[in-house]
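Input: a single structure, listed below in structure tokens.
With one protein chain withheld, the remaining protein chains of the complex are depicted in position.
Going by the order they are written in, the chains are A, B and C; count residues from 1 in each one.
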Amino acid sequence: MNPIVEREKGLLEVARRIDDLRAANANQPVDMSAEIAALEQKYEELQRELFGSLTPYEKIHMARHPERPTALDYISQVESFDELHGDRHFRDDPAVVGGFATLGGRAVMLIGQQRGRDTKENIKRNFGMVTPEGYRKVKRLAHTASRLGLPIVTFIDTKGADPGISSEEHAQSEAIAMCLYEFVQARVPIVATVIGEGGSGGALALGIADHVIMLEHSVYSVASAEGCAAILWSDASKAEEAATRLKLTAADLQRFGIIDEIVPEPLGGAHREPSTVVTRVLESVRRAVQKLSAMTPEALLEERYRKYRRIGAWGTERRETIGTIP
Amino acid sequence: MNPIVEREKGLLEVARRIDDLRAANANQPVDMSAEIAALEQKYEELQRELFGSLTPYEKIHMARHPERPTALDYISQVESFDELHGDRHFRDDPAVVGGFATLGGRAVMLIGQQRGRDTKENIKRNFGMVTPEGYRKVKRLAHTASRLGLPIVTFIDTKGADPGISSEEHAQSEAIAMCLYEFVQARVPIVATVIGEGGSGGALALGIADHVIMLEHSVYSVASAEGCAAILWSDASKAEEAATRLKLTAADLQRFGIIDEIVPEPLGGAHREPSTVVTRVLESVRRAVQKLSAMTPEALLEERYRKYRRIGAWGTERRETIGTIP
Amino acid sequence: MPMPEWLRIRRGKNAEQRDAALWSKCPKCGEVLYRRDLATNLFVCTKCAHHFRMSAYDRISMLIDGDFTEIGSDVATGDPLGWVDKKTYPVKIAADREKAGINEGVVCGIGAIDGCDVALGVMDFHFRGGTMGTVVGERITMLLEEARKRGIPCVLFTASGGARMEEGMFALMQMAKTTAAVARFMQDGNFFVTVLTDPTTGGVSASFAFESDVIIAEPKAMIGFAGRRVIEQTIRQKLPDQFQTAEFLLEKGHIDMVVERHELKATLTRLLRYAADGKRARA
Partner (left out) sequence: MPMPEWLRIRRGKNAEQRDAALWSKCPKCGEVLYRRDLATNLFVCTKCAHHFRMSAYDRISMLIDGDFTEIGSDVATGDPLGWVDKKTYPVKIAADREKAGINEGVVCGIGAIDGCDVALGVMDFHFRGGTMGTVVGERITMLLEEARKRGIPCVLFTASGGARMEEGMFALMQMAKTTAAVARFMQDGNFFVTVLTDPTTGGVSASFAFESDVIIAEPKAMIGFAGRRVIEQTIRQKLPDQFQTAEFLLEKGHIDMVVERHELKATLTRLLRYAADGKRARA
């Protein structure tokens, strides 16, 4: 049960009453404009009250909202897209969609994690949880992009890598590690956007980038709040507290220097005005790609190395002294 | 039923009689030296008669002889060997044995196709027919060798790539193609030796090399004589004729410039004096590695390219004209 | 399908006779189709959408804008083993030349697809079952070398029963030769596309067919390393119909896309444009 979906029910009820009144008003002699205006104001207030400021835990559920735009909602709005399939060995993983695309007049390699937009698609897409075959597709496409000079654009949206038996049997660890290994070496600009939930290593496999964007209410975390609570508090009901502690919101991560840009969402979340959000995100991606394209491959690689090299130098005075013992 | 094995039976019978006579001679007053000498001469004559000159079809069966030294018989005689396993994805294929080794005081990467030395091992090793996972192990080890500057030494001994359902499902074509792709680019000397049967693309996957050696009675062919007969004559009993037509012997292939060196076998085949043959092969490999090691990686790659580039320029006057039509 | 001027000259007498035949029967649904309608429909059955095997020159004229500069057309078949089975090899070659209207198993050249320069090679199953001998290997190598020199993409259409046995190990070595050419071509950052048509097996499947950036297959094309019969003999059971089809391989992750022939030119054009854009960005 998603608390954001629950909360929307009250709002939808008000919206329905407004619609009813409007319909009645058109057919009846009695003027109900005042009542309508009052309800509209109430709707606005309710919306601000419910969604004006979301807690981290609420953002997790916003990120998981069943109507939230998925990777394919973005991909469908680029100028052209030609999907490429498969790991060339074993399987085509539907939880990853990738291929050549035209964005802002430029050819790029698009790669996105795709959860389902309904139950049937969720089963097909394994709820966006990628298997080793999917990560090997990602690695392959990133490698091709690097060879051909095409910028890599990723959309991150996963609870985490698939935790099933066959994924372990097919070396999930190696598959993710090899994605990371490919991304740190890709000789082209990489722009990653967290559009929903960015869960742990399974998300980072598409996340090493020169420019990282997050949607305002998306989350990006080292572990799920539920898993973290179960382990550190030995109490899954502490998930809300864990969500706060984990600092998994876009604002936190921008402050930390882990992400570079936040794309704002409309009041109530991206799914309330999906086309606006999709356009905004694609525009931010386009701008980032354009800016990064001015750099040579060597400069890109050096800057990318330095960026990740710096993370974790906080707090400690990092002296690179090497002491012989004794 | 292997005709070479059948033929050996008569020879073994004579050998047994010689042994019996010798034993009797030692215990009895009657001198049978003359009889023994006569039998010994007969043995020699028989051996020359049976094995002095082998037809191509007989060589195929010599190459398949159950007691013929296998890759591990060579590998066990190098100064050190550390086996590396697996394709890092899915399975370790026992039909390929590979790893670091010391040969003539130098570190190399050894990779061999391994058929079984008895029924049980044949089942484990799939009769030396390699699956896609095996070829991916080959590719991985060749890549590592190239990175680390270790010469690649291969032993070829296979009827052909595994033709099973799961091999097709796991992209056998791609697996073999990627071996070829890795071998043409490896920045280290490659020395390949056909020690038994070299069957089609499944053998060539380990066969692109700067120096190719064949044992005298090994064979190397575009297709099995049986398969070729079935297709071109529509008659499997024409295998013997196909064997002759296919020009699959070491002498033919050296004449064609497709292989570089032939290591002689003792009368009766490699399995009659296995340690001599193993020593000879390893010495030839060592010498080739040493000679090739004097070349720079760039020179090696250029020479390797030219070598394969030339094959097929025979017969035709290869004019590189490009004519516009009309 | 309009036929460029040069095509008539290249196709030979038999092809014209084939064209003159009024109708062809669809091997899939049995429908009898007017040859002219079939050609207009890119040799796709108007009833069941079965993709007929195409001759190399028909394929080229379906894709190339105008002129096509052929490469290696004068590299002729040799007979290095002096092969004889039921017939001699030269006799077989001569018969196939007559029958298929081409002089070897692949036609290679330089042209443009919807304005994009491309090195195009098309194998033809009608010539010795699309088997790869030294001429096929040599022409494809020459094509890749020319593409590399010009820095243009290469598109290869495969159709092959495997290596050509009549040329023995010379044929097998073409897998090595073409792979070496592919590797040099790709190392320079050039774009390589293969289009797998029915059937693509053996030594062609296990070399350049699966070495490209993008692997396209035509619907229902049979693609695999080992032949269906060999596998069935080995496992002693019948294989499902779906096995080794393009659609099966797509699901198994071996190929990038299955593209209907009517969409093929447009798809190739888009792919070539993506690569051209990447090349511009790197320049």
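We take it that a contact is a pair of C-beta atoms (placed from the backbone, for glycine too) under 8 Å apart; a residue touches a chain by one contact, two chains touch by 3 or more.
Every value quoted in this text rests on a predicted model; they were computed, and no experiment measured them.
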Q.
I'd like to know which visible chains would be in contact with the absent chain if the whole complex were considered.
A. A, B
Q) Which residue among A:I75, A:A161 or A:V188 touches the omitted chain? A) A:A161
**Q.** Candidate in contact with the missing chain, chosen from A:V14, A:L180 or A:A251
**A.** A:L180
Q: Would you mind spotting which of B:R22, B:R64 or B:R106 touches the chain that isn't drawn?
A: B:R106
(Q) Touching the hidden chain in the complete assembly: which of B:Q77, B:N122 or B:T144 does that? (A) B:T144
Q | Footprint left on chain B by the chain that the document does not show | A | 80, 82-93, 100, 102, 106-107, 133, 137, 144-145, 147-151, 293
Q.
Tell me which stretches of chain A touch the chain missing from the display.
A. 161, 163-165, 167-174, 176-178, 180-181, 184-185, 200-201, 204-205, 207-208, 220-223, 227-228, 231-233, 238, 242, 245-248, 253, 256, 258, 304-305, 308-309, 311-316, 318-326
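The rule is short, and it goes like this: only the chains that are shown with their structure count from here on.
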(Q) Among the chains here, which has the CA centroid at the largest distance from chain A's centroid? (A) B
(Q) Please identify the chain lying most centrally, where each chain is represented by the average of its Cα atoms. (A) C
Q: Measure off the straight-line distance from the CA centroid of chain B to the CA centroid of chain C, and report it in whole Å.
A: 33
**Q.** Distance from the mean Cα position of chain C to that of chain A, given in whole angstrom
**A.** 42
Q. Which integer distance in Å separates the CA centroid of chain A from that of chain B?
A. 54
Q) Going by the touch rule set out above, which residues of chain B reach two or more other chains? A) 169-171, 174
Q: List, in ascending order, every residue of chain C touching at least 2 other chains.
A: 210, 252-254
